[in-house]
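Here the complex is missing one protein chain, while the rest keep their positions.
Up next is chain A:
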Amino acid sequence: MSAHAEHVNGELPHEPEKATLEGRNKVLGFWLFLGGEAVLFGTLFATFLALRHQNNEGPTAAELFSLPITAAATLILLVSSLTSVFAIQAMHRHNLEKLKLWLIVTVVLGLGFLGLEIYEFYEYVAHESFDMKTSAFSSSFYTLVGFHGAHVAFGVVWISLLIAQLFKKGLTFVTAPKVYVSAMYWHFIDVVWVFIFSVVYLLGKVG
């Protein structure tokens, strides 16, 4: 339980994140947390679906959305999920350098996604007069997509902090579970985005 000081020297098992009770608890607790998060986003999606046609004479979804930009954002986020898988695979091979590298790529892609989203929101507010107060549709759009964006921003800061810890502490029984659950988190917000892309953007364009 307290073997926190071992570094990558062959002593780490294949899945160092589950080698200690604390690690296993952390992974299980995080699965549970994601269950709660699923309800949170489910409620936000339900709200959005209930209100998405109520544009209150403001812009409608079909007028507003630009699929090329959103598709680019989707591509970036999906690739970042892949790179976080590479990071975990590197961790399981105890390859600290590759682990750090793939996490950095993940963070950079996350920042790219955030940049596109901020640009999109800025365009809506500045040029389309579409803000939080415009309509019930706008309120539910900004709340759902904004909640997801805030999750991405939190993930970027979190994973950056973990990269810094990996530089300082290396891969240990303490850092491995942290990296693992951050990857779980990253996949989760990726899955949420897939739903946002389908329900908010695609459905907005066609229906």
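The rule is short, and it goes like this: contacts are C-beta pairs under 8 Å (C-beta built on N, C-alpha and C of every residue); 3 or more make two chains touch, one makes a residue touch a chain; residues count from 1.
Definition applied: contacts and distances are computed from a predicted model.
Candidate names were "FAD-binding protein", "Cytochrome c oxidase subunit 1", "1,2-phenylacetyl-CoA epoxidase subunit A" or "Phenylacetate-CoA oxygenase subunit PaaI", and the UniProt protein name of the unshown chain is "Cytochrome c oxidase subunit 1".
For the chain missing from the display, the contacting residue among A:13, A:29 or A:115 is A:29, taking the whole complex into account. Contact with the undisplayed chain is limited, among A:91, A:114, A:174 or A:192, to A:174.
Residues 1-5, 21, 24-25, 28-29, 32-33, 35-37, 39-40, 43-44, 47, 50-51, 54-56, 132-140, 142-143, 161-162, 164-165, 169, 174, 178 are the ones on chain A that touch the missing chain.
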